[in-house]
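One protein chain omitted, others in place.
So that you can tell them apart, the chains are marked A, B, C and D in the order they are listed, and the count of residues begins at 1 in each.
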Amino acid sequence: MSARQAEAGAPVRAAPRREITPGAALPLLGFLLLAALFPFLPLGSRAEFLLQIAFFTLVAGIMALSWDILARSGQVSLAHAAFYGLGAYGYALLLKAGLPWLLAMPVAALLAGGVSLILGAVTMRLSGMYFAIATLAFTEVVRTIIQNLPESVAGGATGLLVPALLGGNSRAQYALAWGLLAFTVLVSLAVRLTRLHFAFAAIRQGEETARVLGVSIVRFKLLAFFISSSLAALAGVLYAGKTFFINPLETFSLANSIAPLTTSIFGGLYTTLGPVLGATVLRVAEELLHNSVKDGYLVVYGLVLMLSILWLPRGLMGLRRNRKHGGDL
Amino acid sequence: MTDTLSRTDAAPETAGQELRIEGLAAGYGKVQVLWDVNLHAAPGEFVAVIGANGAGKTTTLRAVSGVVKPSAGRITLGGVDITRAEPSRVVALGLGHVPEGRELFPHMTVRENLDLGAAMSAAARARAAETLGEVYTLFPRLQERAGQLAGTLSGGEQQMVAVGRALMARPSVLVVDEPSLGLSPLMTQTVFEALKAVNAQGVTVVLVEQNVNLSLKLAHRAYVLENGQVVKEGTGAALLADPAVREAYLAL
Amino acid sequence: MTAATTIGGTLSPASQGAEVLRAEGLSKRFGGLKAVQDVSFTHHQGEILAVIGPNGAGKTTLLNLLSGVYRPSAGRLHLMGRDVTDQPMEARCHAGLGRAFQIVRPFPEMTVHENVTVGALFGKPGQRLPEARERAWALLERTGLAAHADKAAHELTLLQDKRLEVARALATNPSVLLLDEVMAGLRPGEAQEAVALVRGVRESGVSVLFIEHIMPVVRDLADRVVVMDQGQVLAQGTYREVTADPRVVSAYLGTEEGLQA
Amino acid sequence: MDLFVQTLVNGLLQSGLYALVASGLALAVGVVGIVNFAHGEYLMIGAFLAWAGSAFLGVDPLLSLPVIAVAVFAIGALTYRVSIRHVLLAPELNQMLLTFGLGILLQNLALMLLGGNTRTVTTPYQASSLQLGDLSVGGPKALAFGLAALLLGALYVVLYRTTLGRQMRAVAQNRRGAQLIGIDVDRVYLIAFGVSCALAAVAGVLVSVLLFASPTVGLVFALKAFAIIVMAGLGNLTGVLWASVLLGVSEALVQTYVPGGGGWSDAVFFLMIFGTLVLRSFRGAR
């Protein structure tokens, strides 16, 4: 119809360069492979110790990635400690009720997902700071409720002992954490490669425009909540099963909400690799700092976060040369 | 070059300054709005800039006050280059801006809005009481409403506040952007009368307007802006008589 | 979508078509401000209808009432024979209403193709991703954006942005397309291209309602014109008719009264 | 009945501190448009400076208060210059991360330099109290409340009666309008952020007298301040006063009248925030 097209004669179709190619998944696959092989690497005497670090890194990765999935729909949550805690408590209580752990784990995740729908429904119209504070308030309320339930129900403020995951076998625990991270990565990829990506990204980048284009924000915002909180709850299950003990103060602490946020921003928002990579780099950096600067390592850590925002606003993923929009996983 | 049109009845208490724009290009992000604007207002002159929506009138004024940074060209105010100066400096040099949409401080009283106008220079502060009296003379309504929040005023009253606020700095050049927007004819008339009176005191006035008839009647000289360029200039009367102006507006 | 090059040229008197959009006494108040008052008009199948008026006349508020950004304080709105007054934006989209914004609002972190895919995927219920992608391609070709499909939206020129805005709205497969000053900021040559684009849209069977300031564009494009002033409808008719109306002229050029200098 | 009045007084006294901390935060949010998650850390700095002045120089915290306010104003202005200023146009998320990082940095700097111990300040008026019949009002608390009220009054006088204050409000209400009448917006931002930090520090001085100084003392107050400014509506300074009183009194009521209320008072408050936000969002819907 246009003059441009008339000149060209036949319709031109540019090669879909920016479509996601299998190649884009290579770094991610590489990461997962490396993580899978980690227990078998010849690390000598440090192997067991590094395996423990790696376990908690995987948990941090699951948390960050799950947070990122929610953030992709424009919802910047400070409620991830609540989902984490709900997962941990749900799991512990289901075990107490006699469920086998393999069943307790997914049921706890789904329960947290269900609760998140309530939160999602009432915060539907909030954005920015208001949304953040509302989700923070939700976390506080959930924590207080659990803390004030009779001790016989959920351990009260003292907390609950949780049976060791997989009999305390650290390799098996690592394998399970790896599996759950891989599952989270798969979910994240599924979100990235299906219609969900278009819905989430459109809502985030222009909620009104998205609605004008027919995107049902209610459905997709809630879906983002459900997916994200269920995954965060799985991280909580891993934590509970690894440390044998949960209490409201620690599982619902603000730090558990803030860590996935900072990790994702540091790694690179709205990507699958970014949050996972961010978790790894930050955890390794923390460990190295811990051993080198000892007393002041958290000072340096804070400084690193600040500098990364000032010099690296798009996170680690922004370091890749020729990064163009759209092609990232 | 426009000497013949200078007002003879002006008794310049405030000395007007010259505003000169040469080869101005500017825009927002990827949207270039001004391509090559040349415009001049002699001291004490009343110049109107007319043109259809999107022609670049507002952008021209914003470039003058330093809110929009030009990509090319030169702007001088009383001979001083202000091309990329910060807005605070431009105001200090004597420019008063009555912006489109008034840009008042809605939760402050009328009086506070006016006082702020005089706050930025020591000279204006020193004469603030006197200037306030002049503004109240110009707009008696503002005195009645002095304690009312600006956001609760009618559109016309808000426009008065915007003009008054700019005058409080005792500017030598006053640029006014679409003062009649959303105003009743009666209110429009009040505002325009005030502008005329201000100009009569020697202040250079550059008026951007969509109300062609009224502004051309008022102005000594006028420019027609189209697609970011000046396409016509002449005395107000000459342009008013020019059928091409009307056609440009209504695409007859 | 039918091919873009159909029987071109002649502006058929569209008022014979079925009605696609009918506003009955739409009003909107913001606090004390009556932004839109008692606006009624009918938009027919295949018609290009322009809404014009001086700055602040209430045009954009009207468009927001039509697309569902605001709920009206009074009045009803019918779309394709259905009352959609209380429907949210996404439901109106599903019912056949498309909209392009005055200030282009591409999703900045998506490619051009992805931007259009959003419209194709969610514009009507039950669309699947592969088909939506294909339709997005087709639309990019129609709107001359195919060569830029993989660019990020922020890499486009303004004209391309406008094309994208239209392509994305078209991707929702609308019966009526609302265009909000899509010519704003374009140079004359570009505006001509945009006019051709809008004509093409109509020829593909979509009715168009647009707001515009650039009068030559209105003259060249509109079958019928609704003139607004101070939130009310001042006049309706062909371009020639309304510009001959002295009330319209004075709304545009200002009153001649007053100020006997 | 006496218990009820005493409860109201308890709540009211507590609200002065809340208002002081929240006003500073509201100033940063309203004028500069930055949500400073490190706000509590400036309170902590103020508390430690007061403690240091008292412990090492023997200066009463209330006497060192003006010096501390000026010092922390300078620290805040410096913070603005080297960090905040560079993210003013960045996405909200990046601003959040920056101030989170700042908070971690400052808190751990204090921990590294001073250790985690709780420090207390000794003042002669600490144990004083006013008795009004059965009603008793703690001396330092009343003093702190009075000082907070005085400072807030002064803040309001500055904001409403001085040129600088009007400039701040002008920038908050209409940034472009402020620019166009010649206000140096960057300078106003710097001052507003500095004042915001100074207000937190002043609250910190009072906290050191009433409670204690420790590296984590800021968190409790910062969290409440966030809740208060959100409840008041971001940047609404007058609303901050009401929300602070509401928080203080509702806390006191819950603590007094709900069995085991001390454990519930936070939850009740956050529930109120949550409810306010949600209600407002649905009422705001067209």
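Definition applied: a residue touches a chain if its C-beta (ideal position, glycine included) is under 8 Å from a C-beta of that chain, and two chains touch if they have at least 3 such contacts.
Operating definition for what follows: contacts and distances are computed from a predicted model.
J.: UniProt protein name for the omitted subunit, picking from "Heme exporter protein C", "phosphoenolpyruvate--glycerone phosphotransferase", "ABC transporter" or "Dihydroorotate dehydrogenase"?
T.: Missing chain, UniProt protein name: "ABC transporter".
J.: So which shown chains sit in contact with the chain we cannot see?
T.: A, D
J.: Write down which of D:Ile68, D:Leu109, D:Leu152 or D:Val217 is the residue touching the left-out chain.
T.: From the options D:Ile68, D:Leu109, D:Leu152 or D:Val217, the contact with the absent chain belongs to D:Val217.
J.: Using the document's definition of touch, tell me which of D:Gly46, D:Gly101 or D:Pro140 contacts the absent chain.
T.: Answer from the full complex: D:Pro140 touches the omitted chain.
J.: Hey, which of A:Thr123, A:Gln205, A:Ser230 or A:Asn247 is the one touching the hidden chain?
T.: A:Asn247
J.: Provide the residue numbers of chain D that touch the chain removed from this figure.
T.: Touch set of chain D with respect to the missing chain: 3, 6-7, 9-11, 13-14, 55, 111, 115-120, 122, 126-129, 131, 136-141, 207, 210-212, 214, 216-217, 220, 251-253, 255-256, 260-263, 265-266.
J.: By the contact criterion defined above, which parts of chain A meet the unshown chain? Give residue numbers in ascending order.
T.: 45-49, 51-53, 56, 59, 147-148, 151, 156-159, 161, 164, 168, 170, 239, 242-245, 247, 249-250, 290, 294-295, 298
We take it that only the chains that are shown with their structure count from here on.
J.: Could you pull out the chain whose C-alpha mean position is farthest off from that of chain A?
T.: B
J.: Hey, how far is the Cα centre of chain B from the one of chain D, in Å?
T.: For chain B versus chain D, the centre distance works out to 43 Å.
J.: Could you say which residues in chain D touch two or more other chains, in rising order?
T.: none
J.: Mark out which residues of chain A touch at least two other chains, giving numbers and ranges.
T.: none
J.: Note which residues of chain B are touching chain C in the complex, please.
T.: Answer in residue numbers: 30-31, 33, 52-54, 178, 180-182, 185, 188-189, 192-193, 196, 209-215, 217-218, 227, 246, 249-252.
J.: Using the touch definition from the top, list the residues of chain C that touch chain B in their complex.
T.: These residues of chain C touch chain B: 54-56, 154, 156-158, 161, 184-185, 187-188, 213-216, 218-219, 243, 249, 252-259, 261.
J.: Quick check: in the complex, which residue numbers of chain A touch chain C?
T.: These residues of chain A touch chain C: 1-5, 11-14, 16-19, 194-195, 198-199, 201-202, 205-206, 208-217, 270, 324-326.
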